[in-house]
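Below you'll find the structure I mean.
Here the complex is missing one protein chain, while the rest keep their positions.
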Amino acid sequence: MSIATLSSPGTIGVGLVGSGFMGRAHAQAFRAVGGLFDLPLRPRLSMLADTTMDGATRAAASLGFEHACDDWRELVADPNVDLVAITTPNALHAPIALAALAAGKHVYCEKPLSVTLDEATRMCAAARAAGTVTAVGFNYLANPMLQVAREIVASGEIGEITFYRGIHAEDFMADPAAPFSWRCRPDQAGGALADIGSHALSMARFLLGDVERVFASLDTIHHRRPDPARPGTMLPVTIDDSAHMLLRFHDRPLTAHVCTTWLASGRDMQLGFEIAGTRGGLSFSQERFNELRLYRAGEAPGRSGFRTLHAGPAHGDYGAFCPAPGHQIGFGDLKTIEVARLLGAIAGHGTPIVDFDSAAMIAALSDAARRSSLEERWISLP
Amino acid sequence: MSIATLSSPGTIGVGLVGSGFMGRAHAQAFRAVGGLFDLPLRPRLSMLADTTMDGATRAAASLGFEHACDDWRELVADPNVDLVAITTPNALHAPIALAALAAGKHVYCEKPLSVTLDEATRMCAAARAAGTVTAVGFNYLANPMLQVAREIVASGEIGEITFYRGIHAEDFMADPAAPFSWRCRPDQAGGALADIGSHALSMARFLLGDVERVFASLDTIHHRRPDPARPGTMLPVTIDDSAHMLLRFHDRPLTAHVCTTWLASGRDMQLGFEIAGTRGGLSFSQERFNELRLYRAGEAPGRSGFRTLHAGPAHGDYGAFCPAPGHQIGFGDLKTIEVARLLGAIAGHGTPIVDFDSAAMIAALSDAARRSSLEERWISLP
Amino acid sequence: MSIATLSSPGTIGVGLVGSGFMGRAHAQAFRAVGGLFDLPLRPRLSMLADTTMDGATRAAASLGFEHACDDWRELVADPNVDLVAITTPNALHAPIALAALAAGKHVYCEKPLSVTLDEATRMCAAARAAGTVTAVGFNYLANPMLQVAREIVASGEIGEITFYRGIHAEDFMADPAAPFSWRCRPDQAGGALADIGSHALSMARFLLGDVERVFASLDTIHHRRPDPARPGTMLPVTIDDSAHMLLRFHDRPLTAHVCTTWLASGRDMQLGFEIAGTRGGLSFSQERFNELRLYRAGEAPGRSGFRTLHAGPAHGDYGAFCPAPGHQIGFGDLKTIEVARLLGAIAGHGTPIVDFDSAAMIAALSDAARRSSLEERWISLP
Partner (left out) sequence: MSIATLSSPGTIGVGLVGSGFMGRAHAQAFRAVGGLFDLPLRPRLSMLADTTMDGATRAAASLGFEHACDDWRELVADPNVDLVAITTPNALHAPIALAALAAGKHVYCEKPLSVTLDEATRMCAAARAAGTVTAVGFNYLANPMLQVAREIVASGEIGEITFYRGIHAEDFMADPAAPFSWRCRPDQAGGALADIGSHALSMARFLLGDVERVFASLDTIHHRRPDPARPGTMLPVTIDDSAHMLLRFHDRPLTAHVCTTWLASGRDMQLGFEIAGTRGGLSFSQERFNELRLYRAGEAPGRSGFRTLHAGPAHGDYGAFCPAPGHQIGFGDLKTIEVARLLGAIAGHGTPIVDFDSAAMIAALSDAARRSSLEERWISLP
């Protein structure tokens, strides 16, 4: 049970910082969650902060928040705000979260947790000191089919795990003429590994547990990108376009491969994995995230093969959305599940899907991968 | 522009009858729509009616309605209710809709429109008399990928349409021991054709236009089902388990095939079609409804093949949910699009995806199919 | 056991008429079969006939035949020829087969059996009179995965069959500018139904048994095609571009749908079916003919789904080609299996996959479908 005291019994005041795509996704999830999940706490959309008063006011009206402001410090200080949701540019994650934790708030932060590992470490310490609940928005892990995959792995249903191959590939930087942006800046948590590879790493960790050692090779394929501010000129790029990582785990015999690239022309969400066990296998891609492919050894001769499971009420939180299989959930619903798990944890039931500590381990793993690539050697995780 | 006057400018009072799965889906859509779509009208969740006061009160609290009642007549009569959403058992659709229209309300009714064709005809007449906006919840037609499919067909992008094969197959009655239920009763719009085949028919009509003639064969495969009220005894079944229909259209040279069954073991949502045109083709299944497969003739030798389009901002209303492709929308989002189109129509912009007249034509088509099967001849639609 | 006497014990002299694609496919199958199957009879490639001596001689040399001739009558009369394989234009099937049967030969004829139903009837009578073995090349039925499908249906492994939907769609006539050819001529067994629809019909019959009644709608979509002999002029087309058939079977409760079209842009071999039973289902497409999708009811909750079987030694004749799964067989291998079954039957073991009688029933079914379409009524098969 969290030790924080809520502003009103039975409800929790939500303060949202940012109203871009992710801000709106948070807001929609907080609005939807009460009608779908039977929660001990109902969110009250208390305050929305953005960079201008005008923008904040319009967003608050559109998204159903009671108040708006143009300074996140005001939001953090507001006694009606019990939970601070952070959807700002990455560099602001740490300052806002640290302030919110210092004020005794629960914090729900978009990934990445921070832009430096040092910040992440301080955020975890602050969370421990505050004793409040934290969550980081890794989105895809909230998928009921992934919950099932994790249970299948953990229960031994497919035997001992012997092989893993994971990926997150997209194509939004595939064109060498794609302009330089914050995604190309190391001080903004740029690079394919931090931006999308962290999803593939979090998925591997979600399924297989803590990583012990990593070997990596990060590639900068396009060393220059057009400067959008000065047409005709180029800016140098030093961050990674792709990364390959070999991972070894505590108490598992295998080496796993996890890779990422934002150069994969034609891919818009190839986030997935293949797992083999001694008695079966699993295969998943976010491209069809309402499906999970399962193989089980031991079928009659001529009758074995991967079966395609369709999401249904037998799978984790799917039943909160529909009592029948085959209807499918969407990305917004993944955020709603993430929020439901967070609110449950605040009320003392269960844990968030990814908290600050877990997110910091992903950050540490990315950091070790970067060092491994530079030093061309295996790096042990602490 | 609708001639109805709303209870308050800029908002529209919603009254929801029923709070089962579909009732909740409506409520969630009304709550979500304002944060996603830039609408001239914002829904106000005014009143929820259910069969008991206790159930209605709890549902209203959970779903965010201001008031609850246990008599839909009260809801229909409430001046704060501008739009009546009907998610009751099928036999109540007509009485509630007729009362709501008589009271000058807009009406949003779940499919099927009614349990008899006669009722449907009266509902259409009442809607014309009321001059309000009507919509019927065919759900799947709200899919952005279907909007794209319709545009591709209509624009001639794949040439003249020469072939169509459609289906809606599920398996919830595949087991002969599945008990007798309202779905087995003709007076409740039972039977596979009315229950799910209507989706396949509406899809064919959505894509190809009005049907001129139909030939059909309806199969009752399981003539008895267990009586759930009296264990050990069976009830006779007369409705159809499967239906095959051949359709001819105004101004199209082809005969289309549309079929339905609820006996298709292993299928939970095989609602789809294959279309061929003189210069290309389309293929779709609701099992993967964020995808559309497109073929276009005229590619370089050795480079032609069906391509798999993933839903993205270039496709209809997808962009309201996410600015990037690959994130996918869910069933709930389809209802939100349906509601957005309805609210737009009420505000004078565009039309609902399916209105009472369109739904009545689907009902007339089902009715003609039933007659064709009995009389073993082609039946012309009026 | 066949009553025919072979020219030499242990071998069988093969005479091949025609050396186009199908002639070569026959020759390759006869050459390959001995190295793959343990047969009581080994084929001896005795004589090849074609329309010119020059062409026949070159083909005989390339394909390994001992003799060549330019008159099929000479081939039929040759005492070294025990088995006559017919791969000529369709109109010659009947004359050659009748002559060969009159000479006491076994006959292996490409589909269609003949260009008129009357011819087919006479060919069946002649075969009965000759007492030799006949086979017709329906190719796709030789697939080990179809053998498995048939066993699954027949054994009740997926319960009682309640639903069937079959198709053969290709696109080689999709372009309205595709020229008039023999395929457009009724006297050459032209039209999509005879040309490719017969495969879909044979598959339905292979799996479900004899058809009792048929209702059909045949569409001529393109009523004129360019005359290749006179550029700029068009020839009228009367044969069908597409056909939809509803089928009812002896001792089965369902109505099946089987359709065909050669207008399906983007499809080069969509020959397949979906079957539902009370305890499972099957799905197959020749586009991936080394696979069969199987669903079985009764799995643990959350673990059910269609499984994809890959062809392997547990499936019918696959093991003749490879002792390991996953290697896949090709179209040529299907012909080799067809030939192996034919040679086995000649040696007294088993039956050909499709004999003249079966092929004649397919022809009768197509004929009934044509009549049904004209008369707009159900037609009973004899």
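Read from first to last, the chains carry the letters A, B and C; within each, the first residue is number 1.
What we mean here is this: a contact is a pair of C-beta atoms (placed from the backbone, for glycine too) under 8 Å apart; a residue touches a chain by one contact, two chains touch by 3 or more.
Please read all numbers here as calculations on a predicted model, not as lab measurements.
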In the full assembly, spell out which visible chains the left-out chain is touching.
A, B, C
For the chain left off this view, which of A:Leu45, A:Ala174 or A:Ala189 is in contact with it?
A:Ala174
Contact residue for the chain not shown (choose from A:Asp241, A:Glu291 or A:Asp333):
A:Asp241
Looking at the whole complex, which of B:Pro231, B:Pro301 or B:Pro382 touches the chain that is not displayed?
B:Pro301
Checked against the full complex, the residue among A:Ser8, A:Thr233 or A:Thr278 that touches the missing chain is A:Thr278
Interface with the unshown chain - residue positions in subunit B
148, 294, 296, 301-310, 312, 314-315
Touching residues on subunit C - with respect to the absent chain
21, 24, 27-28, 31-32, 34-36, 38, 62-64, 170, 172, 267-269, 286-289, 310, 312, 321-333
For subunit A, the residues touching the chain missing from this view:
158-159, 162-163, 165, 167, 169, 171, 174-176, 215, 217, 219, 221, 241-242, 244, 246, 253-255, 257, 259, 261, 263-267, 274, 276-281, 295, 297, 304-306, 376-378
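Everything below uses one rule, namely that only the chains that are shown with their structure count from here on.
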Would you mind reporting the rotation angle for the C-alpha fit of subunit B onto subunit C, rounded to the nearest 5 degrees?
180
Subunit B and subunit A are one sequence twice: same or different residues at the contact, by the over-half rule?
same
Please name the chain that ends up farthest from subunit B once chain centres are defined by their CA atoms averaged.
C
Using mean C-alpha positions as chain centres, tell me how far subunit A is from subunit C in Å, no decimals.
54
Averaging C-alpha coordinates per chain, one finds the centres of subunit B and subunit C separated by a number of Å equal to 42
Need the CA-centroid distance for the pair subunit A / subunit B, whole Å please.
35
Note the residues in subunit C that touch 2 or more other chains, in rising order.
304-306
